[in-house]
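As you look at this complex, bear in mind that one protein chain is not there, while each of the others sits in place.
Chain naming follows the written order as A and B, and within any one chain the residues start at number 1.
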Amino acid sequence: MPRKLPSKDVVVIGLGWTGSIVAHELTDAGLEVIAIERGPWRDAPTDFPITYVQDELRYRLRHELFLRPAQTTFTFRNTMDQRALPIRTWGAFMPPNGVGGGGVHWNAETWRFLPSDFVLKTHLTERYGASFLPPDMTIQDWGVTYEDLEAHYDQFEYLCGTSGQAGNLKGQILEGGNPFEGPRSRPYPTPPQAQGFSHTLFAKAARDLGYKPFPQPSGNLSRPYVNSLGVRMGACSYCGFCEWFGCANYSKASPQTTILPVLLRKSNFVFRTNSEVMRINLDAAGQRATGVTFVDDSGEEWEQPAELVILSAYSMFNVQLLLLSKIGQPYDPVANTGVIGRNFTHQTISDVVGFFDKDKFNFNPFMASGAIGMCIDEFNGDNFDHGPLGFVGGGYMGQVQTGGRPIETTKVPPGTPRWGAEWKKAVRDNYLSTVVPGTGVHGSMYSYRDVYLDLDPTYRDRLGRPLMRMTIDFHENEIKQNKFLTDKFAEIIKAMGAKQIEKQYRKAPYDITKYQTTHLNGGAIMGTDPKTSALNRYLQSWDVPNLFVMGASSFPQNAGYNPTGTLSALAFWAADAIRSQYLKNPGPLVHA
Amino acid sequence: MFFTPAEAAAIEAAADRLIPPDATTAGGKDAGCAVYLDRQLAGSYGSRRGLYVSPPFLKGQKNQGPQDPDGPAAIYRKALAALDAYTRQRKGDIFAKLAPSDQDGILHGLERGDVNLEGVDGQSFFETLLKNIQEGFFADPIYGGNRDMCAWKMIGFPGARYDYREWIGRHNQRFPLGPVSITGAPDWTPATKT
Partner (left out) sequence: MLRALRHVVAPLVAFALLAALWIFWTHPGPALAGTALDSQNFAQIERGRYLTIVGDCASCHDDPKTKAPFAGGRPIETPFGNVLAANITPDRETGIGGWSDDEFVNSIRRGRSPHGKLLYPAMPYPHYANITKEDALAIRAYLNSVQPVRKKVTSDQLPFPLNMRIAMAAWNALFFQRDAFRPDLSQSAEWNRGAYLVQGLAHCGACHTPKDIFGADERSADLQGGEVQGWFAPNITGDPSKGLGRWSVEDIVDYLKSGHNAAADATGPMAEEIGFSSTNMTDSDLKAIATYLKSLSDRNGASPAPITASDTRMTAGASIFAAQCSACHGSDGKGVPGLFPGFALSLPPHAADPTSLIRVALEGARTVSTAAEPTGPGMPSFAWKLGDAEIAAVLTYVRNSWGLAAPAVTADEVAAARRSLAERAEH
């Protein structure tokens, strides 16, 4: 029988980006807030200090900062007629664990989605006609617009000190920025990062081909910064140990470096680590959340009552908690009913490796940051005419190489043996003169009827709960999209002066062993219709009005950008709605 | 710590074929790749600590990831025993004692899937072995391989440094400083006068 703790105004499940943002906003509103975090406290001097963080084996290959699959994992299959098997070790993605969540290990690539991304269904139907879209594609409009979110994108960027070059300032297109971006109300808070040789060369080649390259917006700061809360950050030193690593010198935006120093000082905020929420509790009618039940690291169960519940765990765990708490109708892909688990998406990633003459090109690949890079956006979203092409969607592409860590970045030209004397010689001759962009093509993945989440019937976690089951494969649309984009990207790599290129198209079937970003989205999506969405436009549950569900689980489909900027803007947007509307009059904010 | 002398001999021999010594850089054996692997298999990598090892272990598609009830430690034990048994039968001696060209032939065979080891998926074992040996070659020397940072010196990777602000803008120029490891570099200790 769980012991009951004193009631709080708000319980926040998961203290990552969205949990920290909402906890900060609601404590400012005077509420008593408790955050419950499954993982440990994480801090630079103790978890990723400059004395030993530069360790590719430990942090990248052995997943030091990530969730241990033994704690919980997922099962995976491509199609409904297969049996899903457990992901016993991470491959395609790596869920975070601990205070700061993904904000500790991310690359800090800080993008905004396009205006058209938020009204995708309407937009594509208007431009191309409904029959242009595959019949099993389930894309939807979000219920919010870019204009709704602009001020909150700005809020997040000024919280982080994001380094970038504005491309569209209140409607005016500026040289050197992204000409396709939605209009922004003011410039980035700090100037763009410096670029390395290969990144600069890519931009030159892109320009020569008629594109408009711009620096990737970066949460690795170009200069020291004091943010809107008075918290200070340092300047990025291009160490090349960014994604999968924590930042040792306080120059990567994370909850720890931007919000937590202020949040932790507040007398109306407390948090618990190493405490896993088992379920959200509902009243007898099942229409109101009464708080959560969690288990601490000695296995003891506790109940934390609260008036308002914020579900802000990593996307997959948001969906799992909703299913386990029996909130919202589970999605049935055969009957096409229900909402929890539908519109699950990932990202469509590919790369082109370029091999250059070692006597003419020295790229120093080890000098980089997580969000360094020169990109073009001509082939993102609906920025180009898809009519003749037979697919929808797209992504940014760029030389966004984040480092030269040798275990993973010692490439050899196609045809070279994979081991032996020739391999060794090729590694020696090519390391400094090879361009390995990584997520060079960062394409969208739209949603489909048969790509979804539910609970696995066989496998359970250490607490006896069913694992989340992912049913996901690439559809023809994304394969075509990726072929097109990869070919365009290859042209630019070649134009840089590569003597040989290797195109690595993304191919079906979806492979759980190959890393392709941790951008898992959907499953508890926002929308305007409770029959096809779990949340209203304020991320409030249609079923349980005192529950708000943050994060990328709210995305009806994914866009061709990294998700953190958008999910953080949505967190500010939802917190604003809670403060200005919900607290004054608790109840449904939207009547559908 | 993990390998028996016979196993260690096989791994060292394999390491020297996968990464042969040459005039400028040590091979896998002298670089310490077997030492690296020995420690990894004795530790949490070998025992799969932190991974999901609950049954049932069912065979699926390759893209569903490894579903082997055996972890790396068990796989290496089985595979190395099976490998020596195979070469004794086909080539008259254990793997470590074969001529290098014969060793290469066996390794190619494993890679292609032609060499069938008793009780173990030889092709899958080869992929794991190749990955592990290359890891050991390029990882920080604290793990036992990459002795004296020989692999990093070979390619020009400066190692566990952290500040390139003065270099990021120097395009197409060689970075002049040698590598440092997590435990430091030789020039960190002041030279004492004799």
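Rule of thumb we're sticking to: contacts are C-beta pairs under 8 Å (C-beta built on N, C-alpha and C of every residue); 3 or more make two chains touch, one makes a residue touch a chain.
Remember, it's a predicted structure, so these values are computed and weren't measured experimentally.
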Full-complex contact with the absent chain, from A:T75, A:N249, A:T402 or A:N521: A:N249
Which of A:S237, A:S447 or A:N477 contacts the chain that the document leaves out: A:S237
Chain B residues touching the omitted chain (full complex): 160-163, 165-166, 177, 180, 182-185, 187-193
Hidden partner chain, residues of chain A it touches: 43-46, 49-52, 224, 226, 229-235, 237, 239, 248-250, 261-262, 265
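We take it that only the chains that are shown with their structure count from here on.
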Cα-centroid distance, chain A relative to chain B, in whole angstrom: 33
Residues of chain B that touch chain A when the two form their complex: 17-20, 22, 25, 44-45, 48-54, 56, 58, 60-67, 104, 107, 111, 130, 134-135, 138-140, 143, 151-152, 154-165, 167-169, 171-175, 182
Of all residues in chain A, those that touch chain B in their complex: 50-52, 54-57, 61-63, 68-70, 73, 76-78, 82-83, 85-89, 91, 194-197, 200, 235, 237-241, 248-249, 361-362, 364, 366-367, 404, 406-407, 410, 418-421, 423-425, 427-428, 431-432, 458-460, 509-513
